[in-house]
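All protein chains but one are shown at their positions in the complex.
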Amino acid sequence: MSRAALLVLADGRFPAGGHAHSGGAEEAVRTGRITDAASLESFCRGRLHTAGLVAAALAAAAALGCDPAALDAAADARTPSPALRTAARRLGRQLMRAARATWPGLELDAVAREFPRGVHQPVVLGLAARAAGLGAADAAHCAVYESVGGPATATVRLLSLDPFDATAVLARLAPEMDRTADTAVSAAHRVRKGGPDELPAASAPLLEIGAEAHAARPVRLFAS
Amino acid sequence: MRTGGVRATARITARGDGRGGTELPVLEGEGPLAPRRTRGSGAQARVVLVGAMSGPLGGDHLTVHVRAATGARLLVGSAAATIALPGQAKGDARYDVRLTVEDGAELHWLPEQLISARGSELRVVTRVEAAPTARLVLREEQVLGRVGEEPGRLTSRLALRIGGRTVLDQELACGPGAPGGWDGPAVLDGHRAVGQLLLVRPEFAEAPVGARPVAEGAVLVPLAGPAALVTATAPDARLLRRALDAALSALG
């Protein structure tokens, strides 16, 4: 594996649309659940262990070569909010576009052809990692980092939070991100033998409820 | 003198009796799980799980199998809330619920709340297998601690398959020792009651529900299959029930 390729894929500037999504942070800010760095940290920690873990396991399983269609269906089952399913597929399409331009290959082309409406973003992330010559652990790390990096960046913009404080939040979460990625990779290896029911299904009720409230708002800064 | 906790299984099987009613060829329980038939209404048979109050304790493993066979109209409830308590035996308590709804059958699974008392450790897994033309109404309510009490450790998984395809798979983990952030702004944010209402109706395949808020802190969403889910959080059990009742009546 190439450590530098991992940095390219994990870079927040990788042009795959993530900048327009807050990971639920905008709704949490609007309803007063995130007000400062401490509540941002608590939000990110909760998201990491729920949506982040599931995304990381999906990404790792895709990186191991598990069937993208089965993983996509499993992602649907773990995403009750239709607003979040739509956002995940849209981001999946955007990441697919960026990945195909960045690491051209037949496997990505085939999945793009088979699913013109897109597959869940973490599945594409795993496929992109494969195309970049990366492994399951790399894909899982990208996913867990995204799961907290997005809300942190968005909160800086939404609350005019001190960016140093937000970055320190991410740094404090690093050991938990590593452990979550490890858990996800173990699950992904089980998926290879036992199928997608082996994927974690950790859920966060307020992320689901908040995503629908956010989608219904006429005025918002972030797509999700 | 038990060392590994109680193992108990209840089995309920319902089927159409051919005369527009529902019969219960299997209705058996043991230990703390005692199913009792009560007066039904119309074609619907009703069963109440009695005695769930006493468990589960740490180390216990309770299992409930409910099968609604073709033609059955079955409602299963419980006589009182289930309280997870710390036990003498080591390890988690487990509570497994297996619901099978066959073609042309209808099951209402409407137990009272599950209360996670301080010091308890319970893992609940509810798995529903629904046939393509099955109908289901399922309610789950988790209450984190008795009044003014810290909760125990509770992990609750709810999975639904329709025609062999997984349509919903969700797990909520909360209480001491749960992965971090469970009580923070992404997950429960101090709410002490959380619940779900799951509906399976064949007509949702053609006409899915529209996503919308149905009560304070409760949202109705269409799943990726002929099913709908209400997810609700509330400060306490009473307000949670009020939200889920409002959601159910909004669905008709």
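The chains carry the letters A and B, assigned in the order they are written, with residues numbered from 1 in each.
The rule is simple: a residue touches a chain if its C-beta (ideal position, glycine included) is under 8 Å from a C-beta of that chain, and two chains touch if they have at least 3 such contacts.
Here is the rule we use: contacts and distances are computed from a predicted model.
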- Consult the UniProt record of the chain that does not appear here and report its protein name from "Urease accessory protein UreG", "ABC transporter domain-containing protein", "histidine kinase" or "DNA-binding NarL/FixJ family response regulator". "Urease accessory protein UreG"
- Task: Using the whole complex, pick out the displayed chains that touch the missing one.
- Result: A
- Task: Out of A:33, A:100 or A:141, point to the residue that touches the absent chain in the complete complex.
- Result: A:100
- Task: Looking beyond the chains shown, say which of A:28, A:112, A:152 or A:187 touches the absent one.
- Result: A:112
- List the residues of chain A that touch the chain left out of this view. 13, 15-22, 90, 93-98, 100-101, 104, 112, 154, 157-158, 218-223
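We take it that only the chains that are shown with their structure count from here on.
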- Note on the structure: Per the touch rule above, chain B residues touching chain A in the complex are 157, 159, 165-173, 179-182, 184-189, 191, 194, 211-213, 217-219, 221-224, 229, 231-233
- Note: in the complex, chain A contacts chain B through residues 24, 28, 33-34, 39, 42-50, 53, 73-74, 76-78, 80-83, 85, 176, 196-197, 199-209, 212-213, 215-216
